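Complex shown without one protein chain; remaining protein chains in place.
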Amino acid sequence: MHPISLLTLPNVFSYAGVALFAATGAMAAAPRKHDVVTFIFFAVITGLGGGTLRDLLLGAPIVWVAEPTYLLVAATSGLLIWVIGYRESARRLLLWPDALGLSAFAVIGADKALALHAGAAVAVVMGVLTATAGGIIRDITAHEPSVLLSREIYITAALTAAIVYVSAQPLIGADAASIVGFVAGAALRIAAMRLGWRLPSYAGGVLGRTSVEAEAG
Amino acid sequence: MHPISLLTLPNVFSYAGVALFAATGAMAAAPRKHDVVTFIFFAVITGLGGGTLRDLLLGAPIVWVAEPTYLLVAATSGLLIWVIGYRESARRLLLWPDALGLSAFAVIGADKALALHAGAAVAVVMGVLTATAGGIIRDITAHEPSVLLSREIYITAALTAAIVYVSAQPLIGADAASIVGFVAGAALRIAAMRLGWRLPSYAGGVLGRTSVEAEAG
Partner (left out) sequence: MHPISLLTLPNVFSYAGVALFAATGAMAAAPRKHDVVTFIFFAVITGLGGGTLRDLLLGAPIVWVAEPTYLLVAATSGLLIWVIGYRESARRLLLWPDALGLSAFAVIGADKALALHAGAAVAVVMGVLTATAGGIIRDITAHEPSVLLSREIYITAALTAAIVYVSAQPLIGADAASIVGFVAGAALRIAAMRLGWRLPSYAGGVLGRTSVEAEAG
């Protein structure tokens, strides 16, 4: 049996993550001045897309089909953005809880995969997909370049949270590992935003450098 | 047991809906002067995409895997558009049956979810997805802005049909509810097209209006 843990007991973290991602979905509908139904639609697909893909791939029942409260949380989040609105400064403020949500979902996704007896590599992939697929679906549906294409430390932060959780869980248990994984991913994402960190970008590889040298020589 | 109803008995309505959406998919391939195979490909993903997503999410067997006649109907529809062609006026004429198909699929999708013991909120979502996902997949694959982004009463019409059906079904039975839901959704869509109805678009919410007033003050 998978033990009851910080991850499985207080659904409040899952709900908070869904609400937050849903809010970023509704904000994606704002620049085109959509109506409230479209705001809610984007909120729902963004807030629930990652978990939905994870559950499909794991062959598990879709989380919001089994627990429709998730639908309500995501829809309410979209409605609130439409009613209350936000300032551009709010979008920047949201990057902070978005970093927390990204990291939390990476841990939650990896944990669910392990609970369903997936191997370590599969669990890491499920963590990354849970954390990132909602945003990717949001961007594709909004006909915008995906967050993947922005060259920020984003997938990398989710990957870090998932790898740390999956590696630490057999050693220190699910509760401690979830905290360590969450902190590692969120800290990396926040530090990267504050300090402008990026991974090295593709520079042509060995062949590319060779050909540049050949030209220079 | 879910009773045999107008919805489950005469598959002819489902086939007609698939053929119609498939035709709109083939038409999306026309401006780029694609070949017949691409026409058929777009016809199939558009005609069957919504029902496929619904069945995946419900954990049900995919409808066209169990009944390949659906594949034949969608492919034939795409082939006919390629052979016969259409005039721009036909595209406008098709908005009428498209409105009927949208509403019918919203009812059919919600009904299938209820039959599989989903709750009311989930059934409404499945109705909306069945009605709209094929068109969204068509637009994304054709690298066009999705119909979602057009600010028309489109998702709203599907949502209306599904909500009316799910609400009325316990009161008046599946047959009567399916007619009422279908008529409500189709009438809303058609009226919106004829009269240029739109829902209010996002105007910045409470915060946005405040900041506009602040600037004016």
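In order of appearance the chains are A and B, and numbering begins at 1 in each one.
Methods note: contacts are C-beta pairs under 8 Å (C-beta built on N, C-alpha and C of every residue); 3 or more make two chains touch, one makes a residue touch a chain.
Model, not experiment: these values are computed from the prediction.
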Candidate in contact with the missing chain, chosen from A:Ala66, A:Leu149 or A:Ile172: A:Leu149
Selected from B:Val65, B:Leu95 or B:Ile172 as touching the chain missing from the view: B:Val65
Among B:Val36, B:Ala120 or B:Leu149, residue touching the chain not depicted: B:Val36
Among A:Ile40, A:Val73, A:Leu114 or A:Ile136, residue touching the chain not depicted: A:Ile136
Touch list for subunit A against the chain that is not drawn: 56-59, 118-119, 121-122, 125, 128, 136, 140, 144-146, 148-149, 151, 155-156, 159, 198-209, 211
Where the unshown chain meets subunit B, residue by residue: 29-30, 32-39, 41, 44, 52, 56, 61-62, 64-65, 68, 71-72, 81-87, 90, 140-143
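By definition in this document, only the chains that are shown with their structure count from here on.
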Between subunit A and its twin subunit B, rotation from the CA superposition, multiple of 5 degrees: 120
Euclidean distance of C-alpha centroids - subunit A vs subunit B, Å: 29
